[in-house]
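One protein chain is absent from this view; the other protein chains keep their places.
Chain nomenclature is as follows: A and B, assigned in order of appearance, with residue numbering initiated at 1 for each chain independently.
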Amino acid sequence: MAKKAPKIQEPKEIKQYLVGVYGTEEQILAVTAAVVQAGLPVHDTFTPYAVHGLDTAQGLPRSKLTYVTGIGGLLGLLTALTLQIYTQSIETPFWSGWPLNVGGKPFMPLTAFVPVSFELTVLFGGLITVGGLLSFCGLLPGRKPRLHIEGVTNDRFAIALDPTGLHFDEAQAKTLLSEHGALEIAYVEENA
Amino acid sequence: MSANSKTATPHAETPPAAPYRTPARLRNVALGLVIVGAGLFAWTLSSQPWRAWANGLIASYLFVSIAIGATVLVALTHVAKAGWAVVLRRIPEAMGSWLPFGLIALLAVTGLGMHELYEWSHPDIVAQDELLQHKAVLMTPNFFLVRLVVILGLWSLFAWVLRRNSVAQDKDGDDRHTRANVAWSAIFLIVFGLTVTVASLDWLMSLEPHWFSTIFGVYQFAGAFVAGCATVTLAVLGLRRAGYLPQVTTGHLHDLGKLMFAFSTFWAYIWISQFLLIWYANMPEETGYFLMRREGAWLALFASNVVLNWLIPFLTLIPRPNKRSPKILAIVASLLLVGHWLDVYLQVMPPVSHFAVEHGGDVHAHGPFLGLQELGPVALMAGLFLLVVSWRLGRAALVPQRDPYLVESVHHQQ
Partner (left out) sequence: MSSTASHLREPLVTGNPTLAQISDEVCAPMERKPSWMWWTAFLLALSALIAGFSAIGYQLYNGVGTWGLNKTVGWGFDITNFVFWIGIGHAGTLISAILFLFRQKWRTSINRSAEAMTLFAVLCAAIFPFIHMGRPWFGAYWIMPYPNMRGPLWTNFRSPLVWDVFAISTYFTISAVFWFVGLIPDLATVRDRAKTALRKKIYGVLSLGWSGSNRHWVHYETVYMLLAGLSTPLVLSVHTIVSMDFATSVEPGWHTTIFPPYFVAGAIFSGFAMVLTLLIITRKVLSIEHLITLNHLENMAKIITATGMMVGLAYGTEFLIAWYSGSNYEGFVFFSNRATGPYAWAYWTMISCNVIAPQVFWFKKARRNIYVLFFFSLVVNVGMWFERFVIIVTSLHRDYLPSSWAMYNPTWVEYTTLLGTFGLFFTLFLLFTRVLPVVAIGEVKAVLGFARRHPETTSQPHAVTAQPSPAAARVEVAHG
C-alpha cells in the first residue's frame, strides 16, 4: 500500500470517522478489544476476511438472519402445499382445482407432494435469506461502500471510531490506536 | 491470537487423567435391570414363546446397532481427521466393546428362537414355497448362524483394534497409532458396508422372506448411526454431570446436537426413499411390507416412528440454543433411542406375530403389543450394556491422553 497517508484533519460537518489501519489479524483483535474496554465509541471494523472472534471483541450481537430463513422456508412450504393441494385435490362447488385420476393414485397423496414441498421450502428459504442479507447490510448493485478504507479488501485491517459518539476523546483514541501498531491514523469521510 | 504466547508443545497440554469408576448406584440399577429383565423374559418364554423371542431379537439387535453405530462414529472421526471429537472418543470406543457380547446375545436369540422368528427355517414350509426354495442356498439355519458369527466377529475385531491402538497411544504418544487407526478405519468402513447389507438382510429382512428392498442395509445403517450418536450424547451428558470430562465444552455438545440433527434427517431421507418408491410403484411383492404395518392399530405406531425419529428431533434441534442445552439434548437423545426401539420393533413384530397366528396358532397374536413382555429383554440388554460399557470406560483414561489431535479438541469452541 504505497498510498500517501491522508493528513490528519479536524472533524467536519460531513460524517467523518477516525480510522486506524493495521497489518495483521492479531493487531485488529487486540486494538478492538482495547478500544471497547476503554469505552471509546467504535463505529465499525473492516477486514479482508471474516476474522474469527472480532464480532465478540467488537460486541456485535449474533445475526438475526436465521429467523428470516425460518420464515422464508415456512412460506415456501405453505406455498408448495397450497399449490399442490389446490390444483390436484380441491373440488368444491365454489372453488376447484382440477383433480385428475393418474394411475389410480389418490387425489391428495401427501407422499408424492414431499419432493416439491421440500424444493420450494429450500428455494424460498434461500432466496429470502439472501434478500435479508442484502437489506440488512444495505448492499445493492451500484452502491458504493459507505466508508471506503484503502486496502481493507486486500491486506489491511481497520477500525473506525465515531468522533461524534459518546465519550470520544481524540487524544486518548490516537494514543491507543498507535500503541497497537497502527500503520496509519486518519480521519476518513463517509461517501454520501 | 491469545494462545500465541504459549511456548509449550501441543502434547504438554494433555488434560489430567480422570479415572472413571462405575458408581455403585449405576451398578445397582444395571443389576436390577438385568434381574427384572431376565425374570420378565423367562415369564414371557413360558407363556408366549414367540413373543419372548421376537422381543429378544429386538433387544439384542437394538444394542448391537447402538454399538456398531458408535464404532462407525469412531472410524469416521479417524478417516475424516475430525479433531474436535477426540475428547469424547473413549465413549464410543467403550461402546464398541459391547459387540462381542452382542454377538453372544444375537446368536443365542436367533439360534434358540429361530423357528419362532424365521419362516424359512421350517423345511416343511420351504418345501411348498418355490421362492423359499430359490433362497435356500443362502437361508439355511447353519449358514445363517455362521454368517452372524463372522459378521459380528469382524465388527468386534475392528472395534477392539481401534480401541487398542487408541489406548496404546496413551502410553507412548506415538503418532503411528493415529496413522494405523486411519488405515484400520478405512478398511473397517468397507468391511462394514459389505457386512451391514448382508447382516440386515439376514437378521431383519428375512423375517419376511418374500419381501426385498435394496435400500434396506442403508436404512439399518442410518438407524444404527443415529442411535449410536444419541447414546454417546447421553453418556457424555451423564459423565459431565457426574463431574467427569471437564474438557467437553458447549461446542462439543453443539456438534453432537448437529450430528443427531443431521443423521436423524438422513434416516428420514432413507425412510421416505424406501416408502415413496414402494408406494409409488405399488407392486404387490413389495407393498405387503407396508400394508402389514399400516393395518389397524399398527398405523399409529407406523406414524409415531417418523414423528419420534425425525419430526420432533428435527424441529427441536433447529434453534441453535437447543443444540447447546444439555437438558434438551438429553431429551432428544432419549426420544431418538425410544424411536430407534420402535423402528426395530416395527420391523420385527409384525411378521413374527403374523407368523405366530398363521403357523403357531396363537390366535391372540394380532398386534401391536406394548406390555411388560416388550420391556423385559430390553431391560436385560440395557443392564448388561451399561455394565459392560462402564467397566470398559474404567479400563482406560476417559480422555485419550496423547492423541495428536487432542490439542484441537480441547480448544474446540464455537
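Quick note on the criterion: a contact is a pair of C-beta atoms (placed from the backbone, for glycine too) under 8 Å apart; a residue touches a chain by one contact, two chains touch by 3 or more.
On a predicted model such as this, the values are computed, not experimentally measured, just so you know.
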Exercise for review: Touching the absent chain in the whole complex: find that residue among A:Leu18, A:Leu40 or A:Leu120.
Suggested key: A:Leu120
Practice item. From the listed residues A:Val31, A:Leu54, A:Leu161 or A:Leu176, report the one that touches the chain absent from this view. Key: A:Leu54
**Study point:** Of A:Val31, A:Ile149, A:Ala173 or A:Ala186, the one touching the omitted chain in the full complex
**Key:** A:Ile149
Exercise for review: Please give every residue of subunit B in contact with the chain that is not shown.
Suggested key: 1, 3-10, 80-84, 130-131, 134-135, 138, 175, 178, 189-190, 193-194, 197-198, 201, 212-218, 258, 262, 265, 269-270, 273-274, 276-278, 280-281, 283, 285, 404-408, 411
Check your understanding: What residues on subunit A make contact with the chain left out of this view?
Key -> 22-25, 27, 44-52, 54-55, 58, 60, 62-63, 65-66, 69, 73, 83-84, 87-88, 96-98, 100, 102-103, 105, 109, 112-113, 115-116, 118-120, 122-123, 125-127, 129-130, 132-134, 136-155, 158, 181-184
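Note that only the chains that are shown with their structure count from here on.
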Practice item. Provide the residue numbers of subunit B that touch subunit A in the complex, in ascending order. Key: 1, 4, 272, 275-276, 279-280, 318, 320
**Study point:** Partner subunit B, residues of subunit A touching it in the complex
**Key:** 25-26, 29, 53, 66, 70, 111-112, 114
